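One structure is given below, encoded as structure tokens.
So, chain A:
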Amino acid sequence: MPVTFKLYASLMVYLPPEAKRHAVTLEVPEGTAPIQLLERYGVPLADVHLLLVNGVFLPPSQRHRPLEAGDTLAVWPAVAGG
Partner candidate 1 sequence: MYRSLSIDPDKCTGCLQCEMACSYEYEGVFNPAHSRIKVFTFHQEGRFVPYTCTQCADAWCQHACPVDAIRVDAETGAKEIKENLCVGCKVCTIACPFGTVNYNHDRGKVLKCDLCGGDPACARACPTQAITYVDGDWAGYEKMRAWAARTDNATHA
Partner candidate 2 sequence: MRHVIVGRGPAGVVAAETLRAHDRASEVLLIGDEPGPAYSRMAIPYLLARQIREEGTWLRHDTTHFERQRVGQLETRVEALNAESKTLALANGTTLDYDRLLLATGSSPVDPPIEGVDLPRVHHCWTLEDAHHIMESAEAGSRVVLMGAGFIGCIIMEALKLRGVRLTVVEAGDRMVPRMMDQVAGNLIKQWCIDQGIEVCTSTRITRIEPGDEGLWLHCEPGEPMQADLVVVATGVRPNVGFLQESGVEIGNGIRVDAHQRSSVDDVYAAGDVCEGASWQGGRGVHAIQPMAVETARVAALNMVGREATHVGSLDMNVLDTLGLISVSYGQWMGVEGGDSASLLDERSGRYVKLRFDGDHLIGGITLGITEHVGALRGLIQSRRHLGVWKKHLMENPTRFMEAWVSTVP
Partner candidate 3 sequence: MGWQKKILRVNLTEGTCISEPLDMGWANEYLGQRGLATKYLVEEVDPKVDPLSPENKLIFATGPLTGTPASTGARYSVITKGALTGAIACSNSGGYFGAELKFAGWDMIIFEGCAEKPVYLYINDDQAELLPADDLWGKSVWETDEILHRVHQDPQLRISAIGRAGEKGVLYACIVNDLHRAAGRSGVGAVMGSKNLKAVAVRGTKGVRVADPERFLKVVAEKKQVLAENAVTGQGLPAYGTQVLMNVINELGALPTRNARDVQFEGASRISGEAMHEPRGSEQKPNLVTNQACFGCTIACGRISRIDKGHYTVVNRPEYWGASGGLEYENAWSLGADCGVEDLDALTWANFVCNEQGLDPISFGATLAAAMELYETGVITDEDTGGIALKFGSAEALTSMVQQVANGEGFGRELALGSRRLCEKYGHPELSMTVKGQEFPAYDPRGIQGMGLTYATSNRGACHLRSYTVSSEVLGIPEKTDPLVTDGKPALVKAFQDVTATVDASGLCLFSTFAWSLEDIQPQIDAACEGDWSLDRLLEMGERIWNLERQFNIAAGFTGKDDRLPKRLVSEPVKSGPAKGLVNQLDKMLPEYYQLRGWDEGGVPREETLERLGL
């Protein structure tokens, strides 16, 4: 199933080369969870702070919940602005 995987700020370095800007569209097996995508691309979990699925915050306890086809996973380190 297709999912969009986005990494931002200091996590951008973990994107695969085919990524455009911050995003890459991936074909992943059904049932793939956010945590697995993060692990596959070597994103240090300690640096993962803000994780949005389709723009909705996913608390750390739910990172094992499978994604659905067409989902967008966007991930940031600890950031803030004003």
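Behind the choice of candidates: all candidates are chains of the complex that A comes from, given by their letters.
As a convention for this text, a contact is a pair of C-beta atoms (placed from the backbone, for glycine too) under 8 Å apart; a residue touches a chain by one contact, two chains touch by 3 or more; residues count from 1.
Quick caveat: nothing in here was measured; it's all calculated off a predicted structure.
Quickly now, which of 1, 2 or 3 touches chain A in the complex? Give its number.
3
Please name which positions on chain A make contact with candidate 3 in the complex.
6, 8-10, 12, 21-22, 47, 49-50, 52, 54-57, 59, 72, 74, 76-82
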